[in-house]
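For this view, one protein chain was removed and the others were kept in their places.
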Amino acid sequence: MEQLKIADKTFNSRLFTGTGKFSNSETMRDAILASESELVTVALKRVEVGNQKDALLSSLTHESLSLLPNTSGVRTAKEAVFAAQMAREALETNWVKVEIHPDPKYLLPDPVETLKACEELVKLGFVVMPYIQADPVLCKRLEEVGAQCVMPLGSPIGSNNGLKTRNFLEIIIEQSNVPVIVDAGIGRPSHAADAMELGADAVLVNTAIAVSPNPVSIAKAFKLAVEAGRMAFEARLAPRATQAQASSPLTRFLYE
Amino acid sequence: MEQLKIADKTFNSRLFTGTGKFSNSETMRDAILASESELVTVALKRVEVGNQKDALLSSLTHESLSLLPNTSGVRTAKEAVFAAQMAREALETNWVKVEIHPDPKYLLPDPVETLKACEELVKLGFVVMPYIQADPVLCKRLEEVGAQCVMPLGSPIGSNNGLKTRNFLEIIIEQSNVPVIVDAGIGRPSHAADAMELGADAVLVNTAIAVSPNPVSIAKAFKLAVEAGRMAFEARLAPRATQAQASSPLTRFLYE
Amino acid sequence: MEQLKIADKTFNSRLFTGTGKFSNSETMRDAILASESELVTVALKRVEVGNQKDALLSSLTHESLSLLPNTSGVRTAKEAVFAAQMAREALETNWVKVEIHPDPKYLLPDPVETLKACEELVKLGFVVMPYIQADPVLCKRLEEVGAQCVMPLGSPIGSNNGLKTRNFLEIIIEQSNVPVIVDAGIGRPSHAADAMELGADAVLVNTAIAVSPNPVSIAKAFKLAVEAGRMAFEARLAPRATQAQASSPLTRFLYE
Partner (left out) sequence: MEQLKIADKTFNSRLFTGTGKFSNSETMRDAILASESELVTVALKRVEVGNQKDALLSSLTHESLSLLPNTSGVRTAKEAVFAAQMAREALETNWVKVEIHPDPKYLLPDPVETLKACEELVKLGFVVMPYIQADPVLCKRLEEVGAQCVMPLGSPIGSNNGLKTRNFLEIIIEQSNVPVIVDAGIGRPSHAADAMELGADAVLVNTAIAVSPNPVSIAKAFKLAVEAGRMAFEARLAPRATQAQASSPLTRFLYE
């Protein structure tokens, strides 16, 4: 399968993961390693900045893993820029997942503040990965200000509802010149395969792995599903038919 | 992962395949081997009965593969029973996939004739695998007459539309004491994973592999997807939520 | 709008209703009259046979209403035939809705017993209206034995889930020579309109009206929705488009 390239990094795995909601650090580490994910988001607010022995960070120190700080918890572009700068300092990375959600109930992203933050952060030398609604026009505008990828949501975060925004993801994928990473709503391996078959470049999965009774197995299942979907996308699937087509075309009945 | 047991056979792979619509025998063989499928349907009408050197059969001779003759092309129970007997003779197997579809356009199964044929065939010592609508009551009746599994359809055959019968498949899986194999309509790896996550015991895929531009890759993709879905089923997935749940629960905003 | 003809009766309303689950007889009567329904199912088991003053029956005596006894509660063709005969005696009608559901949990119909019962009942002079799965082959067989209509379900009874069997209903409507009445699963006026737009000849609604906090208003809403859907079907709707088509085609931008 083709490698995925974002900014200066190259990924073998198209499954990105997160660190929220795991019952403990060891399970988290085991599950993330089992997923073979190479990019892992971590909420800045969960890192004990300046603490050399931060438990979360030390459990994620692994040669195959890059950390992707996110700005979860901020409500404005200004706060996001500040958080990104803190993260760059603390985690020694200029990558940042921009999440600006003023509403604590649904955690849906603010399109206007997100665009503003990304524009500013790109100027400050960041590699920005914005979490946004599946809004094709916003995606193009983010691309124009220099976002290195876009991260449209599949359905409300944590809902595990799959690709409810399918119609818009298709347009985004068709129009985008930067990688499209489906984020939020992917609750089952089949959802991840679905996104990859559609042509997404990667998916980000967190809740579905973290809160399952068996995170390591689910992580492996997602790994396989992402590979399956990508493999099918690259090999081109058969088109849908509106009418039944016999697998064994029925040119005649057997006994006539 | 758990092995699947049907009658006296045990399967490591939960992906069953078919032999229709491939462009040539070599591609068919390569794709089926790539899928790691251990049970392959073959239409009786496509076998040159009595011909020791039948091209289709010889290309499928492989230690890991069992052949499953189907009765495609028959319109009544009587014809199905006759076809099954022919197949037993020709292919030296008492397994038979019972397909009775009087309508050549949509190839949908006849519930009444299928039940009658299965009842008769079980008495004649066959292992019957009936292809049927996703009809929970019919599934129970087939189980009662001795069918060793049921094969409800996901959507019209060859439509590649996925699990349109989901609501009924769930009831069938809940109620069944024999393996449930989703047959027809599975057009993408994500559909196969979806069926397995739902609790299906196996899936049968033919058209989606055979008519793709790259059957070997698609076959591998289906293999991975079936494993992903089964692994997730066995490990138990997280439930769907109706409201967003933050991956990183938002107890407070970052700057307040 | 065209009138609907079944056997010897002609209907102005394409909304059939039921009598189950209402909180009391008066509300039931008011709601049914508000719906302008002309055919109302009544479970034989709920009628006090031989009682001239049966409360249910007397509340439904109205010139615009025909009663349609159903065989709910029977498990075999034999029981259904017996129940139909009882109903003919008690209610003085040779119409019968054939419902045979051996499973008390999901109340899904038995295809084999239903076909057998209908064949017998037609011979006995009944007008039979069979409640069945959305099974196109079974529908044709019922038509062949003389059923005057077919009543495929939209989704499991009482689920209010709408037309989950859409793909199969489309095939049934395309192939049928007798009226197709969608029964079960219609939980909202939009579901009823949906069925009518698809080309169903009528719908049967019970639970959604009976258990609502305001049955009379909901009954009126269903009446309007059925008319809306039928009107649109007769006038032919615009086809779906896969790509956006501007309402006001954009030949040029406004300021260029």
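Assorted remarks:
As written, the chain order gives the labels A, B and C, with residue 1 at the start of each chain.
Following the convention adopted for this analysis, a contact is a pair of C-beta atoms (placed from the backbone, for glycine too) under 8 Å apart; a residue touches a chain by one contact, two chains touch by 3 or more.
All of these numbers come straight from a predicted model, not from anything done at the bench.
Here the chain not displayed is in touch, across the complete complex, with A, C. When the missing chain is restored to the complex, the residue among A:Thr27, A:Thr93 or A:Gln133 that touches it is A:Gln133.
Remark: the residues of chain C touching the chain excluded from display are 18-21, 43-46, 70-75, 79, 82-83, 104-108, 156-161, 187-191, 193-194, 197, 206-208, 210-214, 217-218, 220-225, 227-229, 231-232, 234-250, 252-255.
Not every partner is drawn; the one left out touches chain A at residues 101-103, 106, 108-112, 115, 133, 135-138, 140-141, 155-156, 159, 161, 164-168, 171, 175.
Just so we're on the same page, only the chains that are shown with their structure count from here on.
The touch graph of these protein chains is an open line. Rounded to a multiple of 5, the Cα-based rotation taking chain A onto chain C is 180 degrees. For the self-contact between chain A and chain B, the two sides draw on mostly identical residue numbers; the shared fraction is above half. One inter-chain figure worth recording: chain A and chain B are separated by 33 Å, centre to centre, where each centre is the mean of the chain's CA atoms. If you average the Cα atoms of chain A and of chain C, the two centres end up 46 Å apart.
Listed for chain B are residues 106, 108, 156, 159, 161, each touching two or more other chains.
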